[in-house]
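Note that one protein chain of the assembly has been removed; the remaining protein chains are unaltered in position.
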Amino acid sequence: MSHPDRRRFLQMSAAGIGAATMAGGFPALASAADSPFKPEKGAALQLLRWKGFVKRDDEVWAENTAKFEKATGIKVTIDALSWPDVTPKAALAAQVGSGPDIIMGWNDDPFVYPDKLVDMTDLAEHVGKAHGGYFDTAHTYCFDPEVKRWVSQPIGVTGNALVYRKSWAKEAGFAEFPKDFDGMLKLARGLKKNGHPCGFSLGHAVGDANGWTHWVLWGFGGKQANPDNSIAINSAETTHALEYAKQLYETMIAGVAGWLDPNNNQAFLAGQLGLTMNGISIWASSKEKPEIYADVANVVPPYGPSKQHTIFNNFTSAFIFKYSKYPQAAKEYLRFMLDTPQADPWVTGMVGYVTPALKGYADLPVWTSNPNITPYRDAMAGAKFDGFNGKPGKAAAQALDEFVIVDMFADVCVNNMAVKDSIAKAEKRLATIYKR
Amino acid sequence: MFLRRLRLYGPLALYGVFLLLPFYWMLLTTFKPDAELLKSPNPFLIFHVTIEHITGLLTQTQYLQWFGNTLFVSAASTVVSVFISYITAYAIIRLRFPGSEVVSTAIFLAYIVPPAILFIPLATIIIQLHWFDKLWALVPIYATFLVPFCTWLLIGFLKNIPRELEEAARVDGASNFAIIWRIIFPIAVPGLISASIFSFTLSWNEYLYALVYMSSSTNKTVSVGMITELIRGDRFQWGELMAGALIGILPAILVYFFFVEYYVAGVSGSVKE
Partner (left out) sequence: MTGRPQILARLDSPRVLGYVLIAPAAVLLLGLLAYPLVLGVWLSMTSASLGNAGEFVGLKNYATILDDPIFRGAAAFSVLYTVCAEIGKLTLGLALALILNQRFRGYRAARSLMLLPWVAPTVLSALAWLWLLDPQFSALSWLLIKLHLIETNIDFLGHAWPARFSLIVVNIWRGLPYFAIGYLAGLQGISKDLYEAAAIDGATGWQAFRRITWPLLAPITTILVAFSSIFTLTDFQLIWTMTRGGPTDSTQVFTTLAYQRAITGGQLGEGAAIAVAPIVFMVVLAVIVVRSVRER
């Protein structure tokens, strides 16, 4: 990296300056020298991560890795998988005690096998201190209160926001996006009447279906479990959430029950959809279609009766297995990658696909460079964790993997099941899962 | 005459439409620009042909590498499995050693074990053997489902070869080895070809094992590589996916086109009395 570039980074994030910035000509080397992590001699690392949601992610990540290799002489092999395939691969590595040194996994992954993971406390605290600390959800997902240590290094979330067509919302009487659930329902009805319905997945779409159903459930104050992991799904709040969802479903485009993650993107980009929930990808890829691009807006989803931010986003963090021969090198790699000179171009290059868990990166200029990016900046701040308000861990992960909440909504909306039957079904399922 | 033709070609056309529609769809999607995929006055036609998906596939991804990997794994596991199956089938059918009945049944039962139950415990073994992420490891792994099937197929085939041939050779002083390689092998060729075609196809299509046991991009097979590297987040790259699928089925088409008669004869040999 050349000097002027580096200086730019220095100016941009004073909070995020690591030791790297004090050095002269060889920033990476110098930062390594000041780092508390001393890579093992002859170390070589294997990283398993999810394939970037946008090409720029993989490209910048690879450039940063090349810088790391050049500075430290440590070879890093990167394997990238389609994002839902990482969790099984990580679990397999845990099971057999061999595989990649570092895995960038999802949500509760580290809690499924905490005793197989290297203690990440030193790294997480070092990085946290250097970059403004973590958002609460990051702490929940990566700090294991039972063993009282960090088991994973927080990275961020793939944020969700509502995506809609401005002109069609206006046509339905909403020049501004509604601020509450009632308004949102009115908007959805208006859109439907004008032939530009909304659409939210009720199929087994890992990102989309979980995203909006949890938002509605939590928005009404419903929750899956209590902090002691007793099941709390059977409540008046859940009932309200399901009744609301049913009304919303009536305004939706046909077919949402079969939607996987790409379906709403396709429908929106074809101009068939007036409103949906998604990551930034719809807006980003609409650039190819100028007439849609100018008309798309992303907004933070309105608050429900619980009067708080209740979005659910898939959270990613990096953990190191104990079988790794080079844990120090692995930590140094993660520290390096999350340090400003690397993380800034990475986050900036992705334009909002991943919202960092570190507060220091919420100030990057990219977040305010376009009003449609800003909602994704806040994806971390108010995000809740899966299984809310229970404990993160195996049970929560399984409930999510088995789509218990999504199916509860789909049963009511699509299968015409009575609300109380649907809740009872989910309650029974959750009881089985949490009892294991 | 016309009626006769209609009775033949009418149903044939219906079958053709049903069986080939998805391939037509692949072909169409491969050469269709992205804009037309989601909005087109007639989705069954292409208005502006493009080859950007094919060039993208070949230059932006490691498709050629995956293709080569798949070819290698499929060919190697076919050769290995058919060889093992041939000698096993011969031993079971002709060398009535004690326990051959049991072996025959056991091999058949081996065929009905679904990979879905095996791949976790098998993974432990793969790791212990240091076979993880080694492309050639797929050869013995695939052999676990190919050998039982091919053996069973060849048993049926070898059964129908008249014993007199061997007995005549034996009278002339030929050893069992000679009989296996010089007498039976040439006669068994159609059966071996049909076993090979089956093996090749099954290997070419395998997904689960390759997905779990291979991890570097350079060791992926076509199916795995395309699913894991071409589905980016929440966007299907339909053009590239369908282009890859289309190219991915070409070897199979060629093999079948040239050997279809052998194949029919082979299956026929294995099921006839």
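Per-chain numbering from 1; labels A and B assigned in written order.
In this section, contacts are C-beta pairs under 8 Å (C-beta built on N, C-alpha and C of every residue); 3 or more make two chains touch, one makes a residue touch a chain.
Note that the structure is predicted; figures quoted are calculated from it, not measured.
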Touch as defined at the start, partner being the missing chain; which of A:46, A:98 or A:266 qualifies? A:266
Given B:35, B:58, B:75 or B:91, the residue that touches the chain left out of view is B:91
Touch as defined at the start, partner being the missing chain; which of B:147, B:161 or B:193 qualifies? B:147
The listed residue (A:77, A:235, A:374 or A:432) that touches the chain absent from the view is A:432
Contact set of chain B toward the excluded chain (per top definition): 8, 11-12, 15-16, 18-23, 25-26, 29, 37-38, 43-44, 84-85, 87-88, 90-92, 94-98, 100, 103, 105-118, 120-122, 124-125, 140-141, 143-144, 147-148, 151, 156, 175-177, 201, 204-205, 207-208, 222-223, 226-227, 236, 238, 241-242, 244-245, 248-249, 252-253, 255-257, 260-261, 263-268, 271-273
On chain A, residues whose C-beta touches the chain left out of the figure: 84, 87-88, 91-92, 94-95, 112-113, 115-116, 202-204, 253-260, 263, 266-267, 270, 272, 394, 397-398, 401-403, 407, 410-411, 414-415, 425, 429, 432, 436
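Here is the rule we go by: only the chains that are shown with their structure count from here on.
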Taking each chain's centre as its mean C-alpha position, how far apart are chain A and chain B in Å? 39
Can you tell me which positions in chain A touch chain B when the two form their complex? 48, 51-55, 77, 79-83, 85, 88-89, 92, 95-100, 158, 207-208, 261-262, 265-266, 269-271, 278-279, 281, 285, 288-289, 353
Across the complex, what residues on chain B touch chain A? 34-35, 38-39, 120, 123-124, 127, 132, 211-212, 215-217, 227-229, 231-236
